[in-house]
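Here the complex is missing one protein chain, while the rest keep their positions.
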Amino acid sequence: MDRQAYSQLEQQITPKTPIALNLVKAFVTGGIICTIGQGIMYFYMYFFDFTERTAGNPTVATMIFIAMLLTGFGKYKRIAQFGGAGSAVPVTGFGNAMISAAIEHRTEGYVLGVGGNMFKLAGSVIVFGVFSAFVVALIKTILVKLGVVGW
Amino acid sequence: MTASFLIAFVVGGLFCVIGQLLFDVAKLTPGHTLCLLVVSGAVLDGFGLYEPLIDFAGAGATIPITSFGNSLTHGALQEAEKHGLVGVITGMFEVTSSGISAAILFGFIASLLFRSKGRP
Amino acid sequence: MKRVIAIAGTCLLLAGCGAGAGEIRVSGGEPEENQKVEEVLKEKDGRIVSAVAVFVHEDLLVGVQVKPFSRFSKTKIEEELTKELEKAFPEETVTLSTDLKIFWETDKLDELEEEDKLHKKVETIKSLSKEET
């Protein structure tokens, strides 16, 4: 059997990704995580002096704290296996990427292991976030200076 | 009030659906997908679209990773508004995201407390 | 997971009790002043679900709740309403916000009797409404 015939056969036999089902699962999982976030946001607004605008920060921190517990007790990977992007896209997924790497590399010591590898997975998100923010802000500022758009 | 929860659910869910499409249809790795979403969050804020979305959806827009790109751009733009082009650069260094600090802090704490478990 | 749901549920309950139900309520001013505020707010009736306005000395504090789909243009609505109220009450300092927190706090102002506590609360609300992310 040559390569081409084999690759056709392989595509036939390898189970298809259940895309529709995965989308529904991602929607529900992500939706639930964001709803919990909304609840935490209201909690901070109701009991502390946070407005809708400022409650986002403590909410995100709390969500990551919850992600830490779930990751540490081995539950987050189960949620991820079910939810796919539903657990990866919310900030808890970002937390999970950093926390799991930190836990994993503890055996190499705190400086080289935890410190050095914490950003192994999540680092690229920070790099591209900061760089794209810089480019976008630069372009917009130049356009404003040229009078093409307003702030 | 109930409406806010419902909107957060739907909007947050839709962000994840986009992510899942990038996983399954575009066959991107989680790393590539998240980077793409962060970049699009930054770009959306450049067009001034992300803040209204946060006003609308609350946690549905602040919890997805896109809001990270948004808050970075937003910080840079605020500085730029005050100080012009130099502000873009100084703004970049001034912006902090609670998400990053929280993840670093809790990541370190987790490394003190937990071990990984090789179970399904 | 259960803990999270419990917290979320509690918040839902508490929050559900806190908000005034769907009406425009103005207090603390002369009857005709109150009437005027109500009129201004009612002009935007299509978008406003409920509102609380309180006159405290030189301050007019207004908390507004807009319809879900009008939240996209929250900032615009805030600007428009503030402008109109400032026109109607040139001698008052108008603090208007569509933020839920401000709405709750303004709602609670009515119950406060003591003068210095009231003053403190007003200052808190004013500073909160100015805070950015």
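For this structure, a couple of remarks:
Letters A, B and C name the chains as they come in the text, with residue numbers starting at 1 for each one.
Operating definition for what follows: contacts are C-beta pairs under 8 Å (C-beta built on N, C-alpha and C of every residue); 3 or more make two chains touch, one makes a residue touch a chain.
Rule of thumb we're sticking to: contacts and distances are computed from a predicted model.
The chain absent from the displayed complex carries the UniProt protein name "Stage V sporulation protein AD", chosen from "Stage V sporulation protein AD", "Protocatechuate 4,5-dioxygenase alpha chain", "Probable glycine dehydrogenase (decarboxylating) subunit 1" or "Dimethyl sulfoxide reductase DmsA". For the chain that is not shown, the touched chains among those present are A, B, taking the whole complex. Looking at chain B, the residues touching the absent chain are 23, 30, 114-120.
Hidden from this view is one chain, which touches chain A at 1, 3, 6-7, 9-10, 13-15, 17, 22, 71-72, 74, 76-81, 83-85, 87-88, 93, 96-97, 99-101, 103-105, 107, 120-121.
FYI, only the chains that are shown with their structure count from here on.
Taken together, the touching pairs cover every possible pairing of the chains. Between chain A and chain B the centroid-to-centroid distance comes to 8 Å (mean Cα coordinates, whole Å).
Centre to centre, using the average C-alpha position, chain B and chain C are separated by 29 Å.
Of all residues in chain A, those touching 2 or more other chains are 35, 38-40, 52, 56-57, listed in ascending order. The multi-chain contact residues of chain C, meaning those touching 2 or more other chains, are 12, 15, 132-133. Those residues of chain B that touch chain A in the complex are listed here as 4-5, 8-25, 30-31, 33-35, 37-39, 41-43, 45-46, 54-55, 58-60, 62-69, 72-73, 75-77, 80-81, 84-85, 87-89, 91-92, 95, 97-104, 106-111, 113-117, 119. The residues of chain A lying in touch with chain C in their complex are 35-36, 38-40, 42-43, 45-46, 49-57, 66, 70, 75.
Residue ranges of chain C in contact with chain A, taken from their complex: 1, 4-5, 7-12, 14-15, 18, 97, 99-102, 104, 124, 128-129, 131-133.
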